[in-house]
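And now, chain A:
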Amino acid sequence: MLDPLILGEWWKSFLEGLGLSSGWIILINAVVVTVILLGFGLTSVLFLIWLERKLAARVQDRLGPNRLGPYGLIQTVADALKLMTKEDITPDNAERITYNLAPGLSVFAVLMLLLVIPFGPGLIGVDLNIGVLFIVAMGSIGIMAALMAGWSSNNKYALLGAFRAVAQLLSYEIPMVLAMAAPVILAGTMRMNGLAEAQGGGRWFGLVMPAMFIIYILAALAENERTPFDFLEADSEIVAGYHIEYSGLKFAWFFLGFFLNTLLLASIATTLFLGGWQGPFVKQVPILGPIYYFIKTTVIIAFFMWERATFPRLRIDQMMAFAWKVLVPMGLVLVLAAAAVAKLPVGTALQSVILFVVNVVVLLVALGAIGRHLRKEAERYKVEVRPMPTMS
Partner candidate 1 sequence: MVLQGVFIIVSLFTLLSALMVVTHRNLFISALFLVSTFFGVAALYVLLEAEFLAVAQVLVYIGAIATLIIFAIMLSRGMMQGRTSPYNAQAMWAGIGSVVLGLLLLYVVAFQVDWPVTDAKVPADTISNLGAALVGHYVIPFEVASVLLLAALIGAVMIAREKEY
Partner candidate 2 sequence: MIPLSWYLAVAAVLFVMGFYGVLARRNAIAILMGIELMLNSVNINLLAFWRYVHPTDVAGLVFAIIVITVAAAEAAVGLALFIALYRLRDTVNIDEVDLLKG
């Protein structure tokens, strides 16, 4: 009862009643699903931009947008209109085709991910057999968009910014892939809906493997180029990185891609680690599935924004050192542990307990090692005023 899939059944019978051949039905379904997903994605971006500004404002003890619309909700629409009316400058000697293609490609790479997120039991765009691998592949297309944007601007600083952004994205893709491999090992399938189903009965992978969840959150922050990994927007770094030369609507595309990426990375974290649409009474009342999904995703997004409002940013060498020297070894050890524990001839509950203990141990060891390293660095730079210790 209250099953959103009933709507799908009614739609299918309606189309068959119209007497169309199956090829046309598939095409119409594809278009309708695409329109629904796009609508959902783009309207949530409007909401997310407002949320970001309000949340950051409240953390900083000010009000945030409060003039346009109730609680400032129309502010994002006003911003979009403003960006549309800005002058569209193309730099001299820029490669026109690549320059115009890069913002679209960066949004394309992110939009494709909307297809594989399970919003509820059976509510998924395409239940690919290889959903998790598809997500990783779309991440690598975003890297290509950053390179294209940086090179085609005909600006040395944009190119340098693009190099550094690509270095960051590539470095943090590896901990992200490792963090995505562990739930796949535990669930035994790469289908996104299968991963959500395998977390039934309270066995959320984020609770069984907290260290892996933390690694995924940190890698997702870096993939999204958010604080504390957002030197792209730092005024003291190469200002605005690879989107220096973009103005008006093209910059709006990059901005849109940024927030869509936030939404999608949080959705993937929900599905892989927090049980997706699982929750109490989901089997009896399937409409609760999307509601649980939205609640969990909003919690993670609010956490991302809270981090942005709280932490200062890392330097690029600190960030690269953190990725390669901390996250990758931790990720490898945890994936090995997950694979080993999944093969132990004990019950699932005992496996989860062992895995949790291993995770906590690895986390404590890693924190201890980082702490000792930082203390040694602080000793080295011992002056009256304590500076920020490096990690490299």
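Everything below uses one rule, namely that a residue touches a chain if its C-beta (ideal position, glycine included) is under 8 Å from a C-beta of that chain, and two chains touch if they have at least 3 such contacts; residues count from 1.
Regarding candidate selection, all candidates are chains of the complex that A comes from, given by their letters.
Predicted, not measured: the structure shown is a model, and the values here were computed from it.
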| item | value |
| --- | --- |
| Result, touching chain for chain A in the complex among 1 or 2 | 1 |
| Touch list for chain A against partner candidate 1, complex | 23, 95, 98, 128-130, 133-134, 136-137, 139-141, 143-144, 147-148, 151, 159, 163, 166, 170, 173, 190 |
